[in-house]
Structures are given as C-alpha cells and as structure tokens.
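All protein chains but one are shown at their positions in the complex.
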Amino acid sequence: MTTPPKPAPAAGSRAGMKKELPERFKSYQHVWVFIEYEHGEINPVSLELLGEGRKLADKLGVELAGAVAGANREGLHAVAVEAFEHGADLVYVVADPILEHYRNEPFSQVLTELVNTYKPEVLLLGATVLGRDLAGSVATTLLTGLTADCTELEIDDDRCLAATRPTFGGSLLCTIFTLNTRPQMATIRPRVMALPPRQPGRTGRIIEHKVSLREDDIVTKVLRFVADRDSSKAQLAYADIVVAGGLGLRSPENLQHVRALATVLGGDWGGSRPLVQKGWMPADRQIGQTGKTIRPKLYIAAGISGAIQHRVGVEGADLIVAINTDPRAPIFDFAHLGIVADAVELLPALTDAFRKRLSVNRLAG
Amino acid sequence: MHIVVCIKQVPDSAQIRVHPVTNTIMRQGVPTIINPYDLFALEEALRLRDKVGGEVTVLTMGPPMAEDALRKALGIGANRGVLLTDRFFAGSDTLATSFALAQAVRKIGETWGAPEIVFTGKQTIDGDTAQVGPGIARRLGLNQLTYVAAINGLDLEAGTIAVARRAEGGVQELSTKLPALITMLEGTNEIRRGTVPDVLRAARAEIVVWNAAAAGITEMTLCGLRGSPTVVKRVFAPTPRATKAEQVEVKDRPFETIADDVMERIFAAQPALEAELLRTAAGY
Amino acid sequence: MPQERFDAIVVGAGPAGNATAYTLAKGGLNVLQIERGEYPGAKNVQGAILYADALEKLIPDFRDDAPLERHVIEQRIWMMDDTSHTGMSYRSDDFNEERPNRYTILRSQFDRWFSSKVREAGATLLCETTVTELLKDGKGRVIGVLTDRHGGPILADVVVMAEGVNGLVGQRSGLREELKPKTVALAVKETHFLPQEVVENRFNLTGDAGVVIEAMGTITQGMTGTGFLYTNRESVSVGIGCIVGDFAASGVTPYSLLDRFKRHPSIAPLIAGSEVKEYAAHLIPEGGYNAMPEIVGEGWVVAGDAAHLVNAVHREGSNLAMTSGRIAGETIVWLKRRREPCTAKNLAEYRRRLEDSFVLKDMKKYRKIPAMLHSNPRIFGLYPRLLNAVAQTFFRVDGQDKRTKEAQIIRTVRSQRGIGGLIGDAVKLARAWR
Partner (left out) sequence: MTTKTPNGTEPAQKIEEKLYQNRYLVDSGRPHVKVKDHTEPTAELKMLVNVCPAGCYSISEQGKVEVVPDGCMECGTCRIITAESGDIEWNYPRGGYGVSFKFG
C-alpha cells in the first residue's frame, strides 16, 4: 500500500503562466507510450500512440520508448518486437505474476516506479477505461499535469507538449500545457491517431525492470471477467460496428434485417428515437441526443432521416453509411457514403454480401 | 455507515451547442445543473444507506451558487450538504481540485465519522477528464474502483466490497477492502424522486459552508491556479465537417450489385476492418 | 410523521406567485411556494415587458440587481399589409428617466431573480414539484394540496392559486371551467440573438434604451391576433399570437405564421443574420372581464393569469399579475393579524381591494372589446390594407393633383367599406372603448 504522497511545493512562478522548468525536471527526456496488453492482446490504441509518439520524439530529437507490464514474459517480449516494428526505440518490460490482470494498485506502482527511475518528459496512454483509470492515479502520485481524451498533440517551440482536447461534451476544443512539472501526461482517444505502417524487422532494446510486489499487500482481487462478445446486454456505447434502423423501415418486423446485418458484422444494433416512441424497440437501444452517443468504426443507418437530434449522437463514427429513400434526407449531409434506396430491400442483400465474403455460415438473426 | 458523495454543479453542456452548420457557440442562457453522472453515484449511495443504515453527506466544490446543487441533492434524499468555496480555488485543474476535495473529505471524516465509501460520477460533462476520483483515492489511500456498473456485495463487518466494473472489451468483477472510492457508470440505476418531507427538509436545511481554512487546507500553494500544473491556453470551436455524402449509383442496378459495391467501398475506406472481421468471424 | 402545516401555500412562481409569496413572507407568515418547473421561470413565457410601477410597490430598489434587458423609450404601433406598415411611433427622452417606467426582460432569468428575493424574505420554495389537486375537508373547504411526490399532503389555512393561464389545479378541483377556444390566444415566439451593437444600430439606440413594436394586420391572415418585436440587450424577441378558435378554424400552423411574420419586409431586416436560441409557445387569457372565473372561495383565492387578469387591449398582463398577487398577500396578512379564518366571506376583501385598484377597473372598462374584436374581423384584414393603400396613394408623388388624389382615396374607401359602415364600426369601437 503506497502511503499517500506528501504534496511537494508547486514549482515555478505563476505570474503570466511562464514556463520555467525547475532544475530537477530538466533531466527528464524521451517520449513514452504505455502499452495496454491484456488477455494476450495489444490494444490497437497503443500502436496508434507509438505512431504519434514517433512524430513527437523526432521533433524533440529524443527516443520513443514503450512501457508494458504483465505476467507472461514471452508474451511481453513479443509485444516489445511489435512495438519496435511500429517505431519504438526501446521497451521497458515488467514481468510479474501479480500483473496478470489489470488492477489499479500494482500497475500504478509499476508505472510510477518506471517514471521515477527513467524520467520521461512525455507519457502517453490510451484514453481507454484502463488508461484513464491508471493515468489518474499515476499523475496524482507524481503530482504532474494530465490532459485527458486528447485529439491532437503538438510540440511547441519551447519543446513543450501542446495537447488539444474536446471540452463541454465536444462542443468546444481547448489546448492545454503542463507548465512546470514532468512528465507531461496525456491520454488519447482510440481511433483518433493514424495506425503507423508496420516496419518488419525493425529492432530496438528491451530493458527488463524488476519490481518488488507481494500479492498479500494488494487488497483488490479479480474474481471474473465477462467479455462483451459473450454478454447479451446492449453495449452500443462501446461497439465498433453499429447498424441502426429508423422509421424508413416502415414496420417493427423489418428490424430483423438490422439485427441480421449487425450479427454478421459482429456489431451491435439500435435505432432512432421515433422507434422507441412507437414501442418498436427498448429505450436502451436508442441512439441520439436523448439516447446513446456512439463512436463506432462503422455505422450503417437504415431508413433514418438524420435529424439534428440523431446527428449529434453519431457524428463521432469513423465511417457513416446512410440508406434512405429520400435523396434530400438530412443524413446525407453528414454521412460519408449515401445510398438512395429502400433499406428493407438493401439490408438483406448487404447481409448476404458480407456473409459470403466472411464465409460465415451460422444463421444470422 | 457513512458515505460521502462528491457532486459538481456544471453548465448544462448539452445546451452549449456548436451549431453543426453555422459553427457558432451557443452559450447564452445556459442553466447550471448537477453533473448528470453524479446523480447515478448519489442514487447508488442512497440505496446502500437505505439497505444498511447510516448517512449520506454530499460534498461540492464551487462558487457560492453551487449551494443550489446541494439543496437539490438533499431534496433527492441525502442527509447533509457541505459546500467548499474559496476564491483561492478559482482556476483549479484536476490535480488541485482532487487535493482540495480530499482534504475536505478528511475533514468531513473527522467531523461526522470517516466514510467507508466516497462516490463520484464517472466524469463531469464540462471537464470530461475522469481524473478527480482517482486523485482523491490516491491522496486518501482509498481503494480505487472506477467505471463501476454494479455493487454486487457489501460486508461492513469484514470491511469488504464486491463490484462489477467496465474493463477493456468486457466487465471485470472485483472485490476489495473498505474504505474505497467508487466512480459510477451512467445508466446503472434509476434516480429516485424525493418525497415531500425530503424536499421540505432540503429547502430548510442548513448547508455547511467551508472555506479553505475551515476544511483544514493550509498549503495554499497547492490550490487554485498555483496548484495546477496544467493550464488552458486556447478554447475554440471545432471546424465543422459539412461535406455531403458520396452517393452510390443505384439507377436500375439489382440490389445484389449495389450491396457488393457498398461492401467494397466500406472495406476500401476501412482496410483494417476486413482483416478484423475475418479474424472475429473465424473465431465463431 | 407530523403533517406539514403552513399559514399559506402559493401554487406557482411566476409574477403573481412571487408577488403573493413575497408579500406573505414580508408579513411574517409561514409560506410555502410550490413550482413545477426545474427553477422559477422554466415554464414561463412572455413577450416580455416589465411594468416598473407594479414591482416598485413590492421591491422599491429592484433596479439595483434585477436582470433587466432594456428600458423602453420608443413604442411603435404598426398596421401591416403584406408589403408595408403604417401606424404611429412615440419615442421620448422623458423615458430616459432616473427610474424608468417599462423594461424588456427575459422571463426565465427575471423570475429566478424575483424568486431569490422571495426566499430572502423567508418563504420556503419547492421546485420540480407539481401540485396535482386541492385537498378539501368534509365541508368542501380547501385545507391543503396534493403533489406528484409521495409523502404529501401539505396543509395550510389558505391556498393561493397563481398557477398560470391553464389553471389546471383550479379546474381539476371543480373551482372553474375549462378555457374556451375563443377567449384565449396562442402566441409563439423566438429569441433571436444579435451582437449588442447590431441591436443598437438597427433601432438607433444607445446604452440600455429599448424599442418595442406591437403589430397587427394581414400578418395574422385574417385571424384575430397581434405580433410583436421587443429589443433585449443582445437579442430580439419576435412573436405572434391569435385566438385559439381562429387557429383551429383556419388550419394555419403557428410556426408558419411566425415564419411568415419574420419574412415580412418590415420585420426581416431587423432580425437579419440573427441566431435563434429558443422557440416558445404560451397561451394568453384574452376573454377579458366576462371570462373571469370565481377568484375567491372557502380557503382559496386566485391571482394572475389563472384569474384571467389580462388587459389584452394594452398588452398588459405581468403588472396585473404582480398587483393581484400583492393584494392577495396583503389581504391574507390582514386577516391573519386580525386572527380571522380564511373563509370565502373574509377572503372577499381581496376582491373588494381588486375592484378599487386599476386591475378590475381596467378589466371592466374593456369588457366589451373581446366580443367586438371577434365580431369585426375587418380590423385585422380590411382596415390595415385600406390604411396602407391610403398612405401609399397619399405619399406617392406621381404628378397627379392632390384634389384628384383625395377623391381617389375616398373612392377606394367607399368601395371597400362605405362611409356608413366606417362610421358604424367607429361608433362600436368607441362604445366598447369607453
């Protein structure tokens, strides 16, 4: 149990927000990315951050390092190789059975110890549920600045990190600096930064770091893990692919076409507000201003007019495909791909096309 | 049992809209509300109190008018409201905020008994950082449970609590020791409406108002702007992406060909998607 | 659980409710005010003009901190046809006085300020609570209220219904009839935001001086109704309203009527480039004195719009609401001090005091106007067109000699309405106006 930190006096003068780095932080160098590695898989956001981190490191003329923790050493070494091929110069590896499942205490202690030992100037984490949970406690322990959910990172001429993030629910953006403390911490939303191309054969240095952890010191125990894929509850807010229906489906029975396509694509399904009002579907499936806000990779809107109340709930999707019989439907103003056709006819055809391509033979629906 | 719930009075950011076309920021006449995520935390606290007895104290840090948020929380059923207000707190970032709130929670503990659980909402709708909860946990040595979807078990004698929390790609079930800091997910419960006695008691209640000193905060350099390592340099409206949809040709083409065309364009726009789908599809 | 008991319960936190609760609290009574909105003002809509005189009698120094938009220095009255307007405008520097007489306000912000004064005076306020019905004892005397929250009822010696035009509580407790389509108007309005200097340029204003425009004519497409445009600090309130019965019969949608009014050549340039931040709709009691419900009973009184206290001819409502609220409060405090019960007989003093005030004097003066307006649609169609046609002919210089011009004007008037008809209408109007 780390004892609560004694608050160190704040550094630097506040007048005019000038940036004067205290002596002890002057030696902090290099850009780090915390690599999320759970259930044997790297979270794609970590690779995106390595791409972004490479750009920042090159601008600063410093090295890009990855930091990864877990239980299985071979797996961690494989992660290091993957990191080198995505731009990392070195990877700090911390292997310990206690780190098998993510828990706040041990992972905070590990990351804090790594930072205090190797002193990075920039530390990036994915703005995932894990990343935000970890970043919050590490930043407080280090008494340093942390900017959440960044959508853009730059290095200004004073070699400082300029982090831009949405505020007021995304209606505004603001650029934030960490003035006089190091490391400058930031979490970045998945699928905002580009995935860098893999450079097969690129190598780098691995640094094993030993931490002294004792299971009985750690009070939080993981009992079970239920993956989304296996749970039946609507996980619209977290789904990568969403297929939704609107009044254009003309009747509740046609919602089965929406569900069929969603199942073939391994995604989730929902609908616009009028469907809830007409009782065609439960309220927790509603997408839009008074329903869920979704940020999937692919959003297929079938028979949805795309009124502004719906638009604000789906604008974060990477690719919006809109099917509507009315060429003037507002949804065509913000969708990427538009098809002026009857969704009730097109959806089954789309389901068959994807099923053939993915040679998925189980019954959809 | 004594539970502290941290709430924040925020502008109703759903009303601060940037019109997607005109791109102007609409701020005028925006009322303040209790941060919606905090209400789910308050409801969960009230349910625990109703089950095992005890009191719920609601704490907020903000300008004097934040008292209205406390009264509304009392009206929903909380027992006591504490307002932490001091001009030194102005401009606090999440680090300075969690410092002040942690001190206030400690003072509340000294005054009405140390809380077994400190609740906060998942995040605020104006800051969206989700950092203050973890900050309080770290400063008070509370076991941190964020993105909690449900409380599965509470054993006061043994001092343990079991929860289900949102994790990457699924739900993690954990158990840990009290005292704990819990940030609640939205939609976990339905928020109750206070009874007539609740709202009358709230209207008449004496709100406890503390400035920094009264809350036992002495290191003023750790508060407000001086205690904030991060500073906002620029606020601006995002440039709207008002590009029209690229239309797929439909005139006298059978639905199969249109469907294939659409599928090809989707995979062209999202190359990684096809690989991922093949992998997940193979997993069935 | 001992049942909560108050000296008085006030239903509603609009001008009438706040004036009543303020007066009762200042009188030392234990007052409970119940508002169904999220905050006082959340459910209230008005043009909106504040009449300083009525508020001064309650809070003399209100100008120190009340959220006021502009003080009115110019009143325009427009008779409009499809392309033009004629009429009068009165602008006076006298209105730039130390304690201005009329202000434009934004009601949800103003009501919230007024409510803070009421709470400072000692009243207890419950928001987000809807009074569903009155509680009566065996003898039919009102002894409290029920709300949409569990754990009621709440008792009181008297209940003041300041619940606004719909008056559902009074209706559902059998104390009044449902409103009639021809005695109530539906008004729709928008709040258009413009930079402060743009408002000042377009209306030739400096500081916080303001202009208000009342408009009638073909803008209501033959229905009985009026439009308005009021200048606020950095916004303009634009609205139009007609008798509900006329709306129902004509099938014209309120929002198309408003959009058409906004596109009128005399209105459009005043709001060009504005940003609409809110669209609101509300009823206005326009039946006058004859449509007033019973306002006094065993353990209850009614104030404000719920008592139909609106002088539609002069577009006055909030002053009647505040005044009737004050007088209701004063009456109850007066009875309390004399330890008199709030029976219908004792509460009748409230009605007597209203009779002595401008409130019922004005209502009685214009009691015949609503019927006259309703039976004479020409006022909203023919006469405005006629007036504008006359002005057009009169002012257009086209080489025609003036004598022929005047003859032409008289000919157009006679062909449209005839001298006899004109005189007849004038007499009817004069008789209703007296």
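Every chain is named by a letter (A, B and C) in the order it is written, and numbering of its residues begins at 1.
Keep this in mind: contacts are C-beta pairs under 8 Å (C-beta built on N, C-alpha and C of every residue); 3 or more make two chains touch, one makes a residue touch a chain.
Keep in mind that what you see is a predicted model, and the values were worked out from it rather than measured.
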* Structure fact -> Going by the whole complex, the chain not shown touches A, B, C
* To do: Just name the one of B:Pro31, B:Gly91, B:Pro197 or B:Pro238 that touches the chain not displayed here.
  => B:Pro31
* Write down which of A:His101, A:Arg165 or A:Arg273 is the residue touching the left-out chain. => A:Arg273
* Structure fact -> Out of C:Met79, C:Val165, C:Ala328 or C:Leu387, the sole contact with the unshown chain comes from C:Val165
* To do: May I ask which residue of C:Ser235, C:Thr323 or C:Asn388 touches the chain that does not appear here?
  => C:Ser235
* Asked: Where does chain A touch the missing chain, residue by residue?
  -> 273-274, 276-277, 283, 290, 307-309
* State which residues belonging to chain C touch the missing partner chain. => 36-39, 41-46, 48, 82-83, 106-109, 111, 127-130, 147-149, 165-166, 168, 178-181, 184, 186, 188, 190-191, 221, 235, 237, 244, 247-248, 251-256, 259-260, 262-265, 268-269, 272, 276-283
* On chain B, residues whose C-beta touches the chain left out of the figure -> 12, 14-15, 26, 28-31, 193
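Throughout what follows, only the chains that are shown with their structure count from here on.
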* To do: Compare the CA centroid of chain A with every other chain's and tell me the farthest one.
  => C
* Structure fact -> Chain centre (avg CA) closest to assembly CA average -> B
* To do: Take the average of all CA coordinates in chain B, do the same for chain C, and state the distance between these two points in whole angstrom.
  => 42
* Centre-to-centre distance between chain C and chain A (centres being mean Cα positions), rounded to whole Å -> 54
* To do: Express in whole angstrom the distance between the two chain centres, defined as the mean CA positions of chain A and chain B.
  => 18
* chain B residues touching chain A - in the complex, by the definition given at the top -> 11, 13-14, 16-18, 20, 25, 93-95, 98-99, 125-131, 133-135, 137-141, 143-147, 162, 166-177, 187, 219, 221-222, 225-238, 241-242, 244-248, 250, 255-256, 258-260, 262-263, 265-266, 269-270, 272-274, 276-278, 280-281, 284
* **Residues on chain B engaged by chain C in the complex (per definition of touch)** => 19, 22, 24, 26, 28-29, 31, 75, 193-200, 203-204
* Residues of chain C touching chain B in the complex -> 1, 4, 32, 38-39, 106, 108-109, 124-126, 128-129, 147, 149-152, 154, 191, 193, 234-235, 275, 277-278
